[in-house]
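Every protein chain except one is present and positioned as in the full complex.
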Amino acid sequence: MSTSARAAEQEVFIHPRALVESNSIGPGTRIWAFAHVMEGARIGSRCNIGDHAFVESGAIVGNDVTVKNGVAIWDRVTIEDGVFLGPNCVLTNDLNPRTNVRKSRGELTPTRIGANATVGANATIVCGVTVGQGAFIGAGAVVIRSVPDFALMVGNPALQIGWMCACGHKLRLPVSVSEGTFVTCGDCHRELTVAAEGLAPAANAAGVLKGAQ
Amino acid sequence: MSTSARAAEQEVFIHPRALVESNSIGPGTRIWAFAHVMEGARIGSRCNIGDHAFVESGAIVGNDVTVKNGVAIWDRVTIEDGVFLGPNCVLTNDLNPRTNVRKSRGELTPTRIGANATVGANATIVCGVTVGQGAFIGAGAVVIRSVPDFALMVGNPALQIGWMCACGHKLRLPVSVSEGTFVTCGDCHRELTVAAEGLAPAANAAGVLKGAQ
Partner (left out) sequence: MSTSARAAEQEVFIHPRALVESNSIGPGTRIWAFAHVMEGARIGSRCNIGDHAFVESGAIVGNDVTVKNGVAIWDRVTIEDGVFLGPNCVLTNDLNPRTNVRKSRGELTPTRIGANATVGANATIVCGVTVGQGAFIGAGAVVIRSVPDFALMVGNPALQIGWMCACGHKLRLPVSVSEGTFVTCGDCHRELTVAAEGLAPAANAAGVLKGAQ
């Protein structure tokens, strides 16, 4: 990396029309016009926070996260490293909101989007779920249950229709498959195995996976 | 209520980055960053209008309404008291919009969201419908017909899958049920009966319902 590239990474870029009240933002993160990051929101390094995005006090965003335009990340939501949140996808933190029923912070329902997962454009994540690492939520899907690692989900309500490699290509693997089954991505040649939580990098391929990311 | 709490309720809070052109906003209402309330929009008391929301000239918003981020409320839309509009839920006022077909205000189609109803995150309300009082539109649902009072709706198109109490808990009551049937909420113990328009507070329980709100 060049000296200037490294320098650019160390700074936080805040667009003049953004509103950033948090001082917990990692180096290299860029925050674009009409976005609002509240005091107490935590955002990691090298993230890209699009126009009209909103990050609430209490929300946690990891490193290398892409937040496209119009996405709101609420208190009690955790976005792990490397996640992609597509434009206008919607997160929540209250399972049964009623204006007349006040809830304390502890009564809100947490949601976790696992590392390197993708939440597609205009998808909806009902709170209380974990979207597994590397999972891929299709555009417009409405997720109402937790999602296995690397699962590919579409529809309303979202159903699993396959498995998605970390490289973004669909794996040749049926949805229902025995634990321990081994699969190689036809595109990037990553090797994965079926584990309890969904797919996982094959033991002998962990170094390759890490290196490629 | 303390003197200072009452004083706070009397003021309208307008975030410095909001744009508020209406002078018809009730006391205690708060309007947050990058929201835009046009001249001629009417908003009641103690509402909370989130970031990036929009309220058009002619729109009517009651008291104690929660408008989460990114919601636009159009002319010909009426939001009654106590409604919760979830993040990025979408309202409309033209059933068959074509750029090349100009419509007068009278040709737009009205929509009414009944008192204390919830419109879930990223749900869509096609204009021309009434969402009944206390109805609960699930996240991501697409409502194309009027909704009975206290009905619970999910999916695209939205179908009724149950009934939702004012307290936000699902009632133990089948969708198809005879008028006059009586039900008690397992959570808050409110008593309701099946009426022509959906559920209604049981006659002897009206005081309880009012008090709890």
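In order of appearance the chains are A and B, and numbering begins at 1 in each one.
Criterion: a residue touches a chain if its C-beta (ideal position, glycine included) is under 8 Å from a C-beta of that chain, and two chains touch if they have at least 3 such contacts.
Just so you know, these numbers come straight off a predicted model, no measurement behind them.
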{"item": "Touch with the omitted chain, as defined above, among A:D51, A:D75 or A:E197", "value": "A:D51"}
{"item": "Touch criterion as defined above, residue of A:T29, A:N116 or A:T130 at the omitted chain", "value": "A:N116"}
{"item": "Positions on subunit B where the hidden chain makes contact", "value": "19, 34, 36, 52, 54, 70, 72, 74, 88, 90-92, 96-101, 122, 124, 126, 142, 144, 156-157"}
{"item": "Residues of subunit A in contact with the chain not shown", "value": "17, 33-34, 51-52, 64-66, 68-70, 82-84, 86-88, 116, 118, 120-122, 136, 138-141, 154-156, 164, 166-169, 212-213"}
